[in-house]
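Heads up, one of the protein chains got dropped from this complex, but the rest are sitting where they should.
Chain nomenclature is as follows: A and B, assigned in order of appearance, with residue numbering initiated at 1 for each chain independently.
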Amino acid sequence: MRGARRRLAPYVFVLPFVVVFLVFSVYPLIFTARLSFTNWRGTGAAEWVGWDNYTYLLTNPAFWNSLGNSGVLWLLIVPVQIALGVLVAVLLNSATLRLRGLYRVAFIVPFVTPLVAVAQIWVVLFDQGYGAVNALLGVFGLPDVGWLTTSTWAKPTLALLFLWKTTGFIVIILLSGLQSINGSLYEAAELDGASKPRQLVSITVPLLRRTIMFAVVLQTLAVFQMFAEPFVVTQGGPYNSTTTAGYYLYNHITRADLGTGAANSFLLVILVMALSLFFVRLLRAKD
Amino acid sequence: MYRHHLRRRPARLTVAAAVVVVGLGLAACGPETTTSDETSHILQAPGADQPEGEITIWDRSGDLFEVFEGVIDDFNATYPGITVNHIAVDIDAKLHNTLITGTDVPDGVFLDDAKIGGFADYLWDLSEVLAPYTADIAPQKLDVNTVDGGIFGVPFDLDPGLLFYNAAALDAAGVDATSIETYDDLLDAARAYKAAVPGSGPIHLEQSAFLGQLQLEMYASQLGTSIADAHGELRLESPEFERILTFLDTVREEELGTRAEYLTPTDLAELENGNQVFYPWAIWFSFAPQQLLTEAAGDWRAMELPAWDAGGPRSGAMGGSSFVLPREGENADLAWLFYEFLMFDEAGYTAVWGPNDVYPTGLNTSIPSYQPAADPGTPLFDPVDALGGQDLWVVATEAGAQIPGGAPTPSWWAGAVDYLGNDIQRMLDGDLTPAEVLSQATQSIQTNLVDRQ
Partner (left out) sequence: MTDITTPSRRIGSHVFLMVLLVAFLAPVVWALLSALKPANDIIRAPLTFDPSTVTLDNYIAMFRDVPIGQGFVNTGIVLVAKGAITMFFAPLAAFAFAKYRFVGKNVIFGAVLVTLMLPTIVLIIPLLLQMKEFGWVNTYQALILPGSVDAFAIFWMRQVISAVPDELLDAARVDGSGEFGIFWRVVVPVIRPGLAGLAVLTTMNIYNDFVWPVVVASSDRMATLQVMLSTLAQNITGNRIGADYATVTGELLAASSVALIPLLVLFILLQRHFINGILAGSVKG
């Protein structure tokens, strides 16, 4: 009797998740799969169009542009964030650092602010004509920058928003990894006369590798799913330079081109899963 | 102590992916692949003398919302049995989803003309109820509301393009704006002004892709054309569009323009300091001298647009809105009565455009599209102090009467901003020639919008 209950228990425990998963993930996914082979526009009859939506997307420069934009954003965000995150986490991990609590709180404040509110603030701060950022540059005699109006600067401006918003969280994650590193390793290195930067490169980073990879996977998912930031800040512009993979998909929906939107969804899901697998493999290869 | 879950992730991922694939094989859910409906979608007016019920009306938040709110009392004086539930909604974000789901659908919605075509499948065809009025409605407004022979919106405002100019600054520079009759004259006047005021950029060049495309349509409307004809066929590659873009490109090339987004602080600063003195725009620009400009407020005036050819039409339509009635709205027929009162009843349109609580001198950012209401001889709104006491009503109604018809709006108009709107901006950056804009935009719109309908 006890044994049977024990065998049954885990199924009961995971059941709520499974129900939510089946109803709100699997069912819509299947629906999306079927939709992706039609030209349905939200009303009236749907016509079966075979692979047409997929070939349209895969031969469309705009689709590749959206992936390219997400790729560039990834390059602007993830390496910077990881480097900055490791550096800050190492400094914060020092027991003798003063104001440690203050720093920890300050760095995570952006993470708890509502994204939509912050994105609005970004729009106002980075306005070319009356934004505080250009006003600040003016104080130092620097020229105005078209942060949100030029295709050169729009991506870095979005990347800054993302970095500002999430770096604190990454610092905390890395900090948790650091805390499990055995302090005696550093003492040994100290005795060998290794400098601090040297210790960072040869002890901290290798031992932190798994945590770093976790952060990379997490942020890769987030960057390729990025939608609300361009939606609020740039609406994908200027010249589609901030039309991310997620925002491009949304464009089909606003044009009621639901079939193409569904096909785009699937391509995006495949890409995101492939990227995750890639990073996980990378991690395993180094083990 | 800690398990290294990451190491084991790939195997699990593969399994999960397999689950999804199996699920797809079993797919039974999806969109209905056959539902053809033969039912009529032509709205009929209610039969009862004193109809009763509640209607839900969506409007954009802002000044117009307040104006319409004020008209409800007048409406109820005529139709006491109809309760109007009037709400401010972010229509662009909400309407599409609401129509797809058919839940809590409003009875009437305020909508940009450029967006109506895209929603026609969900809307009542109003051609029967509008029949008594169509002969008196501005042809341009009927064009933008017509899809495949049906009329899908109650035309609201007419927005004639006008040439706004800073009379004081131009006078000081010795340039006589009132003698401008053609766009060539405008270029000459701009050159003269620039010679007098070095460093100025006399003519506004719009930097927003959406509004730039809207302004292009104003110029095109003046020439009796638009992006696509009534059958949805593109007609961008035409002498008319080439001519318009060449004009804009000349302004850019000779540095006769100020490039800014409509009424952003940057734009306003250039309007205030006399660098930007010509603003070819729809009548709704009159909002700027009245509400936004401080130093240059009384200096601005409005006149008809220049003509493309001497003696040609002196205005084109730019923007505008109409009221649409979703089929799934419960009391669309009662909502029709509301809009009929608002637009075609003297008490209604007088309450909208005449002096009211929101605008003590009347709503002067548009004129009625119903021609009996837009009579130059019987003004609804007062002369505008911020335009030096100019009688804007006369200027606008006379301009409005000249707007040619034959310029329908395709259902994908808003989507074209990604191509045409952006390419115009690239031209103003100096990266594309007018001919390149037209051929590139034509190709992209054909592939991404027309062919995917």
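As a working rule, a residue touches a chain if its C-beta (ideal position, glycine included) is under 8 Å from a C-beta of that chain, and two chains touch if they have at least 3 such contacts.
Values in this document were obtained by computation on a predicted structure and should not be read as measured data.
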(message) Considering the complete complex, identify which of A:114, A:143 or A:193 is in touch with the unshown chain.
(response) A:114
(request) Give the residue, chosen from B:134, B:291, B:378 or B:433, that touches the chain omitted from the document. (result) B:291
(message) Looking at the full complex, which residue from B:104, B:233, B:309 or B:431 touches the chain that isn't shown here?
(response) B:104
(request) Go through subunit A and note every residue touching the omitted chain. (result) 5-7, 9-11, 13-14, 16-18, 20-21, 24-25, 27-29, 31-32, 35, 87-88, 90-99, 102-118, 120-125, 130-132, 135-136, 139, 164, 167-169, 172-173, 175-181, 183, 186, 196, 199, 204, 207-211, 214, 221, 224-225, 227-228, 232, 235, 246, 249-250, 253, 258, 261-262, 265, 268-269, 272-273, 276
(message) Suppose we count only contacts with the excluded chain; which residues of subunit B make the list?
(response) 1-3, 5-6, 9, 11-17, 19-20, 31, 60-64, 87-90, 92-94, 97-98, 100-104, 112, 208, 211, 261-265, 284, 287, 291-292, 319, 365
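Heads up, the rule we're going with is that only the chains that are shown with their structure count from here on.
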(message) Show me the residue ranges of subunit A that touch subunit B in the complex, using the header's touch definition.
(response) 26-27, 29-31, 33-35, 38-48, 56, 60, 62, 127-130, 149, 180, 210, 213-214, 217, 237-240, 251, 254-257, 260, 273, 276-277, 280-281, 283-284, 287
(message) List the residues on subunit B that touch subunit A in their complex, please.
(response) 2, 4, 6-7, 9-10, 13, 17, 20, 23-24, 26-37, 96, 99-100, 118, 121-122, 207, 209, 264-266, 269, 412, 415, 418, 422, 425-426, 447-449, 452
